[in-house]
Structures are given as structure tokens and as C-alpha cells.
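As you look at this complex, bear in mind that one protein chain is not there, while each of the others sits in place.
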């Protein structure tokens, strides 16, 4: 396994050239040898769709349809690459920015938007998608992921050799999150119990206004090794490299080889959220630098230069993206607010006399409000 | 600086032979070149006194004079070595087992015992001793140490070159504590802010009934490096080696070189506390193995074989220890219980009407209780 | 994964005929409940510090690792946040983790996981999952311990929407309440009155006893006062839970010798509260005192007082009085007797409600 301080793994250069496969790289290249032109077009499509969706969500927020939006633009390669490395039975514990992974796992984009609209706290079914709720408390989902993986171990779903059974858990977090105690605890637990977790950090350079240098003094991949967990840095804007590296890590997890940490170096192109203004703290040059490393551009360049795709393909993807955007726009505009009384529905699954009483009160209150109004 | 995976630093072998000074060891040997026979006798005396004190405290607990006792026996070299490496202006943030460091810092042993008697929560003056309160919540003192060190930085008390001014902070913790989020956060903060902290882990092999293997999958010294903090393992039963390694770390901190983690490999000879029964979980062989590595024996062997001390010296130390024990025994037996109303004294430093009212109530209650009694 | 053993040892609560009561300490009643729940449901597993080989610092899990193996009785690293956090993850995978917190004062590193994850996850999942995690916390003072080992943090949990909080006071209640907690779908915090761990009582265990058990959230009239006696005056209601139930019963006995009758209501459940039982008693006696070890200020007694007063205002002859800890950190053990509410202090409050 590569030393934590090696160069970040890269298989596709920013100008779209597949890197020659020697040394460690050969191993990684081998892991995505099945990703030919067709699969690369799929990856491209995923990324383009997610980016289009993201732009639409941003627009919807500006129009007052969403309470907030946390853009994932710039992180598509990291998210699609990681998601495509997973098996159907694998599980993902996301932050609040994993729209690309949600997409691949088949979560309805409108459910993601309902959260940011303020119409729900999530509410998609993690059993169906293997994609757990968005977590807004930074880092809190990492112990969940490790615990889930401990459950996988107890179910005997590691190391059986059955590719439809052995299960890995992807634990997503950011550079900022790495400072939280719980994140480090989760890493340590996974190491101690050899739990099948892939710790997947999208180091996008910033935690709101704080640069990654305020979060750590050594690369996160090295942090992992300090816990006895293999750590690897990958070019997070290279969808192929991310897929390879996460695949290797997930394979290790599934086969009983324990956890791995993958640090994907990427960039949060937009502000932290639509409530944020990154011009207050981020030097313009940084935006400009990363614009040259765009995750979609390089795949497009590669596909075009190798004859893997032509204008027709890109036009079709664009059209499909516009359709998605239109559907999403329509869906959000038509989204009805939740029933007020629904706030009582799932606080407890069993009976709760006080909740029942308060619910009854509010029901009456809402029913009689017009008369009561002063 | 030594790699985290190097052999633990040792300068005095278990049979009392000063190790030949080549390689890294030469650097460490140099750091304690001032520790000649006289100083070694001092170190021995410290360790013997603390061990005698510890035995007396254990006896006092058995006699019902203390609520509890957490023995430090076996860890004398780690504690005395670390304490002797510090300057007067340095500060220590201890756990609940640092009786040896308390001793060197001049904390009255009776105050330590008053805590374990249940007569106080500590109450010594950290300003006078530079020795902060015992902390019972595992790991909670590590952020305090880092914060204190950030204060030292703000006071300009690092890197001035003035040996009476530049200040280091010793943050003590155990192998078990290393699993706590706060401990890892503190390590990370110290790395990010280059705070003058020496993280001093006494890895005594056990956290109550859990072996260190349940706490980490890689050596702690490597954990430190993952955070960008130099890490070093030292034979924690070798008072000379600990002194050397902590001195190097403290010097680095004081000069502005940032934090270091020192992992002292040692052994908790007794049960976790007097409430614990280590025979339920610890293999006897482990006790037997560590008996051959006793921290006092090796210094005695060295002093005797080199002519640095004779029977007269050891007899004198024993007599002094017995005196200490007698003083402590007397002190504890004569210790009066705190005034009941003292519970209100320091909860707040300023006025607090509710506390004043409750205090007045209890005062009256105590005064009238005999009549009220049914 | 090493599974050290798979054959469950017999339940500490007894043998073949489950309906025969056994005399057990409160601690052993919990052991029995955990044992029987684990035998009944293979998804139940225990997590905590020193709960395996050692059997926990109070020996509550003694023998369970030997009976059920290391995968089901997990000695964890020393990290409460992750004990709770991984329990949430295990619950999402279909397990029923029971987390042991070693002492009350050590639950706070897990507070974020309890309050923001465990308590809120069901609402977040909106029906797409549950997290039936049980958190056991030995709590309260009176055992002569050092700092952080004598606290009563129940109000923090009772104020947290999404949690259920129970506090059994007797071996029998400890048994069935824990068993019930381990078959229902919501997170439950169990406040275990550690200074009563060694109190003994009869326990009927097994499925039969569960079938007859009341709702998890019903209070218990631990000592009733007849309607006639209550109507005649000179009676009062004392509301207690956990360690203070014994205090209340002692006070009631002393009061009876002076001709004052105390109806003792053991809340058992702190959230939700069985307000009906308390209000019914309050209506009959017209005088109520609540007693707990936690600081009076914003302790459970505040809620009981406010709620009972609202429901029974016109039946009350005196304001509901509260007896409990002071607004200071729990003091050193040598003076804790002056901090803890005892029968004397309770009777003083009873005198005051009777005098109005």
C-alpha cells in the first residue's frame, strides 16, 4: 500500500491524459481497467447531471424556494468516483454535501431538496438506497458508520468471498470535520475492531472560512496511519483515480482487511452555502487555480481526444441535464409543505402520552385558530 | 528526532547498566549528562518516597481512612523522570494517578489524600506548584493543557531564550485516555497552533480491565506523527531515559518548536484502584514479567555497582520513607471533615442569590437538627 | 471476530419455572434482565467499558460475556461518544445495543450523540428506521465516592425530546422495565440508582411476568393512603424515584408514628411522566412534596410541581414543595450527607405542606 506521503494518486491528468501505469499507479489502473469509454461516459454523465442539479438548486435557493443550499460543485469526481466503487449492498454515511453519491445511490433529488427547502429533515429510506440521512452535526456520522460496520461484521458479511454479500461502509467527512473528536474516535474504533469502513474525506480546502491548514498540521492520510489505518491521498478531481482508490479500500474492507482512509484532494467551487460569501476570506487566485483542474473538463477532453464521445453525446447529456433541472424545478415548486401535525409523527415510534396530548392540542388549535384570531 | 517505530529509548537497563551512548541514544544520554551519582540518588529517593507514600495510602484505604486509592506503584520512573525534566515555571496537567509528579512539584501529599479520602476535590494551589487539579474525567485535562500553552504563547513566554521564562506544559494521560476524542483534539490543536505542550502518556498497559490493545492498533508515538507531532517511545521504567526524552520535548516546546508526544511504556503494578480486582482480568505472568523491570531496582543496582550509593544511603532513604508514611498516617487520621457549609463556598466566586439562600437554609437546618430529629 | 461462547448460562433470575419469584439484588435483577433479553433476542448486545471480563465496575454484566461471547458483550475503547455513536450505527443495522456508562459523570462526552443523534434520528428517518438503543447509567450519590461519581443528570435527558427516561427503584421494576425497554422501538435512558444496587427484593422473571407488566411509563403507588384517611386530612403525597423512593418510604414510616400518612408515589418513568397517577394522589391528599437528589433548580421536581399544580390547582392546600440537591457541584463525599435529601429533610417539607 502506498505510503501516506506519496504523491496523490492520479490516473487522468487535468488535460485528460490517462497516466502511464507504472509502480503503484499500475495497481490502481488495474482496479479501473473495466472502466472503458462506455463507463467513462457514464461517469461523465453522472457528474454532469449532478452539476446541473446543483446549479438548479442554487437558483432555486436564490428564488426563495429553498432555505439554503450547500453546493457540491467541483467535488463531482470525488463523489461519483467513490459511489461507483461501491457494491449494491454497501452503505454510505454522508455529510450534507454528498449530492453526487445520493444521485448514484438512487435517492430522489427532490428528497434532498426537501431537506434544504426546510420541508423535512431528510426522510429517504436508507434501507432501500444504502444511503443514510444527511448529517449536519459535523462528524457525528462517523461513529454511526463504524457501528454499522461492526453490525456488518456480526452479521458475518465480511470475508465470505461472496461479492453480493460482503459489505463495506463508506464514511464521508470533510477536512474541517477531521478536527472533531468523534471523527478520530471512529477511526480508532475501526482500527481496533478492524471494521469494514472506508473513511472518505473530501478535503475541499475549506471549512466555511477556515483553510485546511487550520485543521491539521500533517496530511490526513498520515493521520490514518497513526491510528494503524492505511491512508491514501488521491486527486479528488480525477474520477478514475478516486474510483480506483476507493475500490481498493472497499475491497479490503469487504474481504476482512479492515478500514482505510482515503483523502480526496478537491475544491469547493462555490461558497460554503448560499448563506456564505467566500470572497470575504478566500483569495481569488485559489478559485482560478482550481478552475484549471475541473473534474468534468478532463473527462470530456479524454473522451474527445480518444474518440470515446463526440458532440452528440455531450449535447444529449446537456439536454438530459436540462430535463432533470426542469423536473426538479417543477417538483420543488409543487412541493407541498408538510402537515403541521406531522411533527409529532416520528418523534417516537411507540406510544407517548405527552406527545399525544400535545398533538391533540395543536390539532384543536389549528382547527379553531380562525375563530380565535384577534 | 527518532522515528516513532524505533526501539523505546532506554539509558539504564533493567539490571542497572548505563547503556552505551551511540546513535540517538547519544543525544539522549547527553541530555542527562548532568545526572551523576548525586542526582541519581535524588531520583532514587524521590521514587522510594513516592512508593512508600503509595503503600501507606493503600493501607489507609484498607483501614477505611480513604474512600479510594489509585496506586501509582510501578510508574515511579515515568513520573519522577518527567517531573525532574521540568523547569520551575513549567505547568503540569495531571490525571488522578500522578502522585510522583505532585511530590516533585511540592504538593502536600495530604492534599492528595484529602481528595481520595472524600474530604475535598483537590484544592491545592496550581499557581504555587504549577501542578493543576487532578482530573477524573478521562482526557478532559488535555484541552486545558493546550489552552494553557496557548496562553503561554500569548504571554510571549516561548522562544525568548531566557531559561527562567520560557515555559512548557506537561499534559499527562493514560493509554485508555488516548481513545477519547478530546485527547486527539488537543493533540491536533497543539500541532496546528504549535503550542508548547509535552503530551506525556503513561502507557501502563491497562485501562482498568482493558488492555492497551483495545485502545489502539498502532503505537501512540505514531499517532502523534499522524497529527504532525513528533512522537517518541521511552522505557517508562527507566528514570534516566524518561528524564532525557521529556527534557528534549520540553526544551523543544520552550524554544517555540511546538508539541511532542512521549509514550512511556510502564506498568500499573496494583489493581486500577483499591475498588478493583485485577486478578479478574490480568494474567499473572504479566505481573511477573514486569516485576523484573522494576524502576527502583535498576537504579539501586546501578548505584551499588558503580559505588554511587551504599547500604547507609538506602537505609537512610528507607527511614525517611517510614517517617513520611508516619506523617501521612497521622495527618489523615487527624484530618477533620470539611464544614458542611463549605460546599457553598466556591461554587461561584461572585454573589449568587439562590446559593446564598440554600446556604442559609442548610445553616439553620444544621443548627436546629437536634430538636427536629424524630 | 472471536466468539468465545454461544451457550447462554442460566439466567441469574432462576431456573425452569419462570413464574416463581427469586430474591435478587437490584443489580442482579438487571443482570437477569440483560441475560434473559439476550437469550430471547440475538440482536441484543452490550457495549461499554470493562463490562466483559470484569463484568463492569458494579458487576452488573458479570458472566454475560462468558455466556454470550465477545461479540455480544463488547469491551469498548474508552470513548463514550463512540459507545453511543456506534450503538446508533448498530441499531441502524438492526441491532439492539445496550450501552453501559460507567458512572453518571462520564455520560457527557456522549451527550451530542445522545441529544442530536439518538434522540433525533427517528424524526430524521421519518419512519424509515428506528434506533432502539438503551443507555444504562448508574447514577446518584451516597456511596462515598470521589468527584463525578455521584451525580444525577436525569433532567438533561428528560428535557430531551425523543428519549424515554426510566428510573426503576426496586429489583422487580428493574427487571421488567429493562425487558420492556428492550422490546419497544424507541431509545431509552435507564437511570439506575447505584446506591440501591445491593437492595434485595423478589423478582418474578421471564415472559410470563412481562405479559402482566404495566406500561413502561406508569408510576407506582409504593405506599398507599386510604381514601378515608386522605379525606380526614393529615395526609400528603410524596413523589420520589430511583434512590429517593427508599427515603420516602422511611419518611412515611416515621410520619405514620406521628399520625401523618404519606402516600408514596414512585414515578419509575421520568419521561414521559405518569401525571395521572400523581395528580390523582394530589387530588386526594391536597399536599405534595417531590424529592430527588439532583439540584432542585430545574430538576424533575420542577416539572412535577408545575404539571400537578396545573392539573390539581383547586385541590391543593399548599404549594408543591421540592426537596433535593443544592445549586452547587456535588460536594466531597465526607459532607455529601448534608447535600443529599434524607427522611428528615423530607419530613420537614411535609410539615410545611401540612401547616398551610
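Brief remarks follow.
Think of it as A, B and C in the order they're written, each chain with its own count starting at 1.
In the analysis below, contacts are C-beta pairs under 8 Å (C-beta built on N, C-alpha and C of every residue); 3 or more make two chains touch, one makes a residue touch a chain.
A quick note: this is a predicted structure, and the numbers were derived from the prediction, not measured.
Within the entire complex, contacts from the absent chain reach the displayed chains A, B, C. Only one residue from C:10, C:127 or C:319 touches the chain missing from this view: C:319. If you put the hidden chain back, the residue from B:103, B:124 or B:200 that touches it is B:124. Note on the undisplayed chain: of the listed residues B:155, B:323, B:337 or B:363, the one touching it is B:155.
Taking the whole complex into account, chain A touches the unshown chain at residues 67-68, 96, 115-121, 136-138, 176-177, 179-182, 207-210, 214-215, 275-276, 280-281, 337-340, 342-344, 347, 352, 354-355, 358-359, 362, 365-366, 369, 372-374.
Touching residues on chain C toward the chain that is not drawn are 81, 105, 108-109, 111-112, 115-116, 119-120, 123-124, 147-148, 155-156, 158-159, 161-162, 271-272, 294-295, 297-303, 305-307, 309-310, 313, 318-322, 326-329, 356. Contact residues of chain B toward the unshown chain are 93, 120-127, 132-133, 137, 140, 142-155, 181-182, 185-186, 188-189, 192, 345-350, 352-355.
Going forward, only the chains that are shown with their structure count from here on.
Computed centre separation for the pair chain B/chain C is 37 angstrom, with centres defined by C-alpha atoms. The centroid of the Cα atoms in chain A and the matching centroid in chain B are 44 Å apart.
Centres computed as Cα averages put chain A at a distance of 41 Å from chain C.
Shared interface positions of chain A, i.e. residues touching 2 or more other chains, are given as 181-182, 185, 188, 192. Touching of two or more other chains is recorded for residues 76-77, 79, 81-82, 109 of chain C.
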